[in-house]
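Only one protein chain is missing; all other protein chains are in place.
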Amino acid sequence: MFLHLAVIAALFLAQFAASEYIVLMLTRIMVLAIFAIGYNLLFGYTGLLSLGHAMFFATGLYAAALGTTLMGLTVPAAFAFAVLAGLAVSLVMGVITLRASGVAFMIVTLMFSQAAFLTVLYFGEYTRGDEGIVIPDTIRKFAFLGFDVDLANAVLRYNLALAFLGCAIAFSLLIVRSRIGHILIAIRENETRTSMLGYDVQRYKLAAFVMSGTLSAFSGACYALMFAYAGSTLASIQYSIHPLLWTLLGGASTVLGPVLGTGLMFVLVDLASSYTNANLLMIGVVLILLVLFFPKGILGTIRERYWKWLP
Amino acid sequence: MAAAVLALSALGLSLVFGVMRVVNVAHGEFFMLGAMLAWWTAKMVPGGPLAGFMAALVVAPAAVGFLAFLTERLLLRRIKYDPEATIVATIGLLFVIQQLALSLFGADAKPVAAPFTYRIAFPWFGYSGYKLFVVVASVFILVGVWWVLARTRYGLIMRVTQFDRETATAFGIPVNTVYSAVFVAGAALVAVAAVLIVPIQQAHYLMGLDPLLMSFIVVIIGGLGSIKGSVIAALIIGMADGIISVFFSPTLASIIATLAVALVLVVRPQGLFGVTAR
Partner (left out) sequence: MADNRPKKHQEDDAMNGSKLIVPKKPGLSRRKAIKLMGAGAAAGLAAGPGFVRYAQAQSSEPIRIGFQVHRTGIGAAYGRWYERTTTAAAALINEQGGINGRKVEIIAEDDGTDPGRGAEVVEKFATQHKCDVGFGTLFSHVVMGSAPRAGELKLPYYVVSEGHHVASTGLNRYTFQPGITDVKSQVIAMAPWIAKNVGKKVCMIYPDFAFGHDHRDYFSAAIKAQGGDVNALIPIPPTESSFTRYFPQIPADTEVIYHVMVGPAVLTFVKELGEHFGSSHPALFGFIDSLEAVDLKSPGLEFLEGSYLWEAYPRFAGASPKPHDTFYREKVGVDANGASVSDAADISTFSHMFGCWETLFILKRAMESAGYQGPADKAKLIEATEAMTSFAEGNEHPQGDKQFNGKIHQCFGHQNITQVKSGVAEVVYRTTIEEGLYEPEGDYTKMAL
């Protein structure tokens, strides 16, 4: 608990010390870390490896982007709409995909995500397909609870992202420490036994799936509204693999792992892009090395060796 | 035509999954590499498209097979063929191979001349003679693989390994060697498919995703690991795809097909023709 507060405090203080560029990059990292935290709830704690989380991210992304540009929603309403959409989509998807398990689950989620990606293209009249939608600045300025908010403001955006990330971390901690969290971990470790102990395994898996999908959708909504763009690339398979990579790197089934992983991968890609164009190579090599040598990721390994208490 | 190409590119994936119970996500990249090598060989070998084509039929499977051998030894064996870890690791491999192809061969689409060109003219439309050849060649390869699996000692060994790893070990079958061989064979097969297909399409470093997804579809519908199922599924899909796209907008057809496959996998995880997985 203390560690998590310290991380958030450090992120808060970072904006005073870091350069403008780092602040911008951290904003993006924090928004996407929410995506990774959502992913981790399903993958890390429940042991279900989805290859289709881009569809949830895209759900939030497009709910927010189309909600504001076509349906005339205000930004706060668009956030709410995106969360509801994420809830609905992940509920339906969960009911269907959770009938499969193991490798079949991975492929089914991948397939559904691909269908979602094509759907975005199919409704090109509204989504503008690959080219995407720009959310005008006029929409991103709004009044909320007596405040005039302008999402184009870098400082405001940073702190908003931080607040959202804080909520996501708190939510994740809360779940993990609750009874639900223990049951989810029990399912991951031994599904049959958990089921025989009298728990409705399917229902808990669905709960994890919906929480995970909804958080991902929320992250998508943040991304669209804060960075003013939604496009089909952000719904492609690449964006299903990103949260997997980030979570694996930072440490699956640790609360802070996804945050660390997201940040680290961003920094790695950014640094490397000054020297080489082999971004793909780097992502590939990191994935392979992780699987071979650090299947538990950075924080997972630290927990195993030193900090046994790490949630 | 589409069905033959599908069956051929799905064959390797099906074989590997059937025996080893792992999904190789880099399968499409093996395909891409095969196509790239076909282009490269055609460029290097003098004596016209036919000589290049023949050389590619040797070079591409050999090189891709060697890469698969390394992958199996250095990667899959070390993670003990854990199904989920394998998927993650082969996703990594996918990126690595893409980057290498981009760096080594460049980003342009690369056309390869067909070993022969002959257009069969019907009154209404024409058809490429080479495409017909691809269909025939595909049938030969499929029958060949089936024959090896069903009628030879190697096939028996593979089937035993597929049936149960431990029993196989108990019977003195070198399971590790079998795994290696199957993985290499799967990769070599898809490389051959690529060499056959590349004169119809062309080589490009991002071309792997499509055959991968299509192979997934075929293998799933056909039943993971069932070669017979894969072939039937490829035929069905190859034709259904054309028929669906007459009635719906093509993008919608793709969506429907993808959803249908996902639902098949949910409702019948063993596929339409597969036996229940152990």
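Going by the order they are written in, the chains are A and B; count residues from 1 in each one.
As a convention for this text, contacts are C-beta pairs under 8 Å (C-beta built on N, C-alpha and C of every residue); 3 or more make two chains touch, one makes a residue touch a chain.
Computed from a prediction, not measured in an experiment: that's the story for all the values here.
**Q** Spell out, residue by residue, where the missing chain touches chain B.
**A** 1-2, 5, 49, 99, 102, 106-109, 111-114, 119, 121, 125-128, 131, 199-202, 204, 206-207, 210, 213, 241-242, 245-246, 249-251, 253-254
**Q** List the residues of chain A that touch the chain left out of this view.
**A** Touch with the absent chain occurs at residues 5, 8-9, 12, 15-16, 18-21, 23-25, 28, 118, 121-122, 124-125, 128-137, 141, 145-150, 152-156, 158-160, 162-164, 166-167, 170-171, 227-229, 231-234, 238, 269-270, 273-274, 277, 279-280.
Here is the rule we go by: only the chains that are shown with their structure count from here on.
**Q** Quick one: in the complex, what on chain B touches chain A?
**A** It comes out as residues 23, 75, 78-79, 83-85, 87-89, 91-100, 102-103, 209, 213, 216-217, 220, 224, 249, 251-252, 254-255, 258-259, 261-263, 265-267, 269.
**Q** So in the complex, the part of chain A that touches chain B is made up of which residues?
**A** 49, 51, 96-97, 99-100, 102-104, 106-108, 110-112, 114-115, 118-119, 121-122, 237, 241, 244, 248, 278-281, 283-288, 290-292, 295
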